[in-house]
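Removed: one protein chain of the complex. Kept in place: all other protein chains.
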Amino acid sequence: MSTDHSASGTDALLRADNLVAGYLPGVNILNGCDLYANKGELVGIIGPNGAGKSTLLKAMFGLVKVYSGTVHLNSEEITGLRADQLVRQGIGFVPQNNNVFPSLTIEENLQMGAIQIPERFNERFDFVTTLFPTLKDRRKQRAGSLSGGERQMVAMSRALMMDPKVLLLDEPSAGLSPALQDEVFVRVREINRAGVTVVMVEQNARRCLQIVDRGYVLDQGKNAYTGTGKSLANDPKVIELYLGTLAKAK
Amino acid sequence: MQELKSTPKRDAALAALASVPSIPGIKKPDPIIIADNVVRRFGGLTAVDVEHVEIQRGTITALIGPNGAGKTTFFNLLTGFDKPNSGNWTFNGKALAGIAPHKVARLGMVRTFQLTKALFRLSVMDNMRLGAKNQVGEGILRALLPFSWRSQEERITQRATELLTRFKLDSKADDFAAALSGGQRKLLEMARALMVDPELVMLDEPMAGVNPALTQSLLGHIKDLREQGMTVLFVEHDMDMVRDISDWVIVMAQGKVVAEGPPDSVMSNPAVIDAYLGAHHDQPLDEQE
Amino acid sequence: MRRGLLALIALTLASIGWFAAPAAAETITIGGNMVDETGAAIADVEFNMTGPNDYNQTTQSDAAGNWSFEISEPGQYFVSINPDTLPSGVGLTEPDKITRSVVVFSLNNLPPPIKYLTGPGPERASTLDRALQLTIDGLILGITIGLAAVGLSLIFGTTGLTNFAHGELLTLGGLTTYFFNKMGLHVIPSALLALIVAMVLGGFIQDRYLWKPLRRRGTGLIAMLVVSIGLGLLARYVFLYIFDGNKEQFLQYAGQPGWQIGPLSITPKATIGMIIGIFLIALTIAWLLKSQLGKASRAVADNPALAAASGIDVEKVIRVVWIMGAFLAGYGGIMMGLNQGVQWIMGSDVLLLIFAAVTLGGSGTAYGAIVGSLIVGLFIQLSTLIIPTELKYVGALFVLIVILLVRPQGIMGRKERIG
Partner (left out) sequence: MDWVFILQQAISAGIGVNAIIFALAAIGLNMHFGYTGLLNFGQAGFLAVGAYTVAVLVVNFEVSIWLAFLAGVGASILLALLLGIPTLRLRADYLAIVTIATAEIIRQVARSVSLREYFGGSDGITGKFGADFFALNPFPNGLELAFLRYTPNDLWVVIVGWALVVIFVFLTYLMMRSPWGRVIKAIREDEEAVRSLGKNVYFYKMQSLILGGVVGSFAGFVYAISRQSVQPDNYSTALTFFAYAVLILGGAARVLGPVAGSIIFWFLLVFVEQVLRQAVANDLIPNWLMSPNQVGQVRFMLVGLGLMLLMIYRPQGIFGDRKELALDARA
């Protein structure tokens, strides 16, 4: 089942090798995680609570202390770079919570996303508003007054303003109603089809596996399984470990 | 899936709930908590809007729902840590709206927190001792007279030691709580809550961040609470755990109670599958476009 | 009788050698500095002094408010002020203390300066006129405080630091201007130089070599607060060390006569200073609202981690905020200096008022800080219609406490979302 990491991902756009990371010294959340994403791929990370899904994403984005292991973008090492440098390199990141600037308007939020390329603001604004047309009409509204789903749209748009090569999404469906969750997944795939490589962490594993090209199942800070979305969704071991009851209930 | 063991308390709990239909907001034969029209808004967002919900005494009730469904906020409201915009609720028939959190705890309704609140620069043992109720030495004057509280302190210490042993933390008793691992802190918090002698234990995501090796023992401890006559209400994401230990499941989404019932029936309820899997969960997204 | 007794005491003390007998030729001066409640000099006030050997002299305060009498023998002297010579709109706060006694034991010891407290005097015109004048004074004070408060709240917003050394940035601006002024430069180029010093030393260097390393070490907010207390103390006494304790006036515009507009009196320097202050505040708001960096600073205040994840160089934003904060506070200090003179303690004297303004407005929002400052300034001045002038700061602090209790998030602040 498990695909061979080193063989498949040598020319990957983004790859993480043997990451060991955590918030406190001596308490590692990741115990040697590998991940790669090829250009144009949509990659999902799922796993039980506390498995280190979000930590893996944050470690790749330099938000968690990486004790050992490396992260490469286009074969160039980016381990330990500052967030704004990573953004310059072409990585976009959307955190799970607090992912908009509440006291700024939608337009200003997007301007913050394009802060390194202000001259391309209009072009990028047109791009994200074709994905999320409602943002255009409401550009002067303060982001703090938006609902959860709207915030998520603003957050993703903000990250897309820099025209990133890779977009990292931390549980984009969290806290949304079922209808909105579906909408988010559809959007994520649209973004991906527009040419952006996406790596997403999801709690809604089933839905996630439906849209991704490849998925990783994490357990206790390590890769447990990887494979195509479909193969994982039907893998009895994955069902046992994570999809569990709900999968059976279906 | 491990076998569900039959115990007298579990059988009693199940028997009591057997005739209760799976309808959101349904009345229970012997409720310990009854909440009515509890509403909490944050700015424009309505985080909690619970019309009516009852928690059956002597059961383990799970509160599930997607992130942001208002489970933790509802916990905070019930225990007095947050104030609702409107609403009433009772615990053992006593109205609790507007009651300060420490009084709620003294009445026998004790909670833990999602992010553990171990008191870092206190020893594990002092964390435990802190939980004990009616301590003579906690009065400012008696504190100066060690002989007045020493014997009580010894009894408390003994009880704390028993609990720590049960939770396999006895070897850590003299360490600072900060030296514990995340999972051990969860255990400590639960053990500390038990020092208060609660009737109702409210656990906010007891399994989050816990090493799977510890999960089984934590589950055992929670079941044990019911065997000792306590009622347990807990928030959890892990469906296996919910299915394993709960007698009754309440599902929240967008602040409202959308479903409740025994675990098996709830998990096959389309509304719940909606909340967790998304609508049309059985259709691939491709077909929707 | 009393005079004789004092002379006897002086003689006795002198004879047992407690201090050297005065040399006959020596003279010393008794006098003071006549200022109004804002600290501005009052010229042409008449003073009379009587003393031993039928000493009886009259003098007037000069443009800087200074007045003095020369004496050549010890003894008890009586100084009295002529309240009729005070300009209209100014009165003595203690009308029963027109005459003061000064005892000079020895010509080796300069007697302390005599201070007449002034305020809106009892013989003032109408309450309405006073209220108008006080409103102007309140605006000037409010803008001075506001200049510092904007910087304080921007720094708090972006870094979380409650800066107890912010008052020293005002002092830095005021005293540096005085320094260049004293070196021979006109006050206007001195002020420009001082603003550069404030930006470089108070803004750039302070952040680069103190706060940035502390942020990188992950120093806690309370620890940083205590560090700022230490820094404030250090800076204050360095100022005292270099400039000594006197209140000094700039060499130009010190005794500038006021414009009389109906019942109102306002000096050109205060007017121009205020206009520039308003302009700078407006510029700051425009910067926050319109410029990329200004928006970025609001973004950092909202959520530093997300700001970094958006590609904002958070450290650069903080650096700019520090430099701006130091610049604005420095200008506030220059404005204070123009109106009331400069002194080593001038900034820390108003620090609590700055805090009051920021808290009133709602911590961390620049607009709130400005609104809070204007309220504090106006309240302080207008409250003297009812309470004694010397207690006006007490009133302001009291109102701060009351407002905190009623509306903890401040006037402009939003209730924070909990949970």
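Letters are used for the chains, namely A, B and C, taken in the order the chains are written, and counting of residues starts over at 1 for each.
As a working rule, a contact is a pair of C-beta atoms (placed from the backbone, for glycine too) under 8 Å apart; a residue touches a chain by one contact, two chains touch by 3 or more.
Owing to the predicted nature of the structure, the values given are computational and were not obtained by experimental measurement.
Considering the whole complex, the hidden chain is in touch with B, C. Among B:14, B:97, B:130 or B:271, the one in contact with the hidden chain is B:130. When you scan B:110, B:124, B:233 or B:258 for touch with the missing chain, the hit is B:110. Listed residues C:93, C:135, C:271 or C:292: the one in touch with the omitted chain is C:93.
Across the interface with the omitted chain, chain C contributes residues 93-94, 117, 162, 214, 217, 219-223, 226-227, 229-238, 240-241, 352, 355-356, 359, 388, 390-391, 393-394, 397-398, 400-401, 404-405, 408. On the side of chain B, the interface with the absent chain consists of residues 79, 81, 100-103, 105-106, 110-113, 117-122, 126-127, 129-131, 133, 135-140, 142-144, 146, 149, 153, 176, 178, 189, 192-193, 195-196, using the contact rule stated above.
The rule is short, and it goes like this: only the chains that are shown with their structure count from here on.
Chain centres here are Cα means. That of chain A falls 32 Å from that of chain B. Note: centroid distance chain B to chain C, computed from Cα atoms, is 57 Å. Contact with two or more other chains is made by residues 43 of chain B.
Those residues of chain C whose C-beta lies close enough to touch chain A in the complex are 292, 295-296, 298-299, 301-303, 305-314. Contacts from chain A toward chain B in the complex involve residues 27, 48-50, 144-145, 147-148, 171, 173-179, 181-182, 185-186, 189, 203-204, 206-207, 210-211, 219-220, 244-246, 249-250. Against chain A, the residues of chain B that register as touching in their complex are 1, 43-45, 66-69, 181-182, 205, 207-212, 237-240, 243, 253-254, 267-268, 273-282, 284-285, 288-289.
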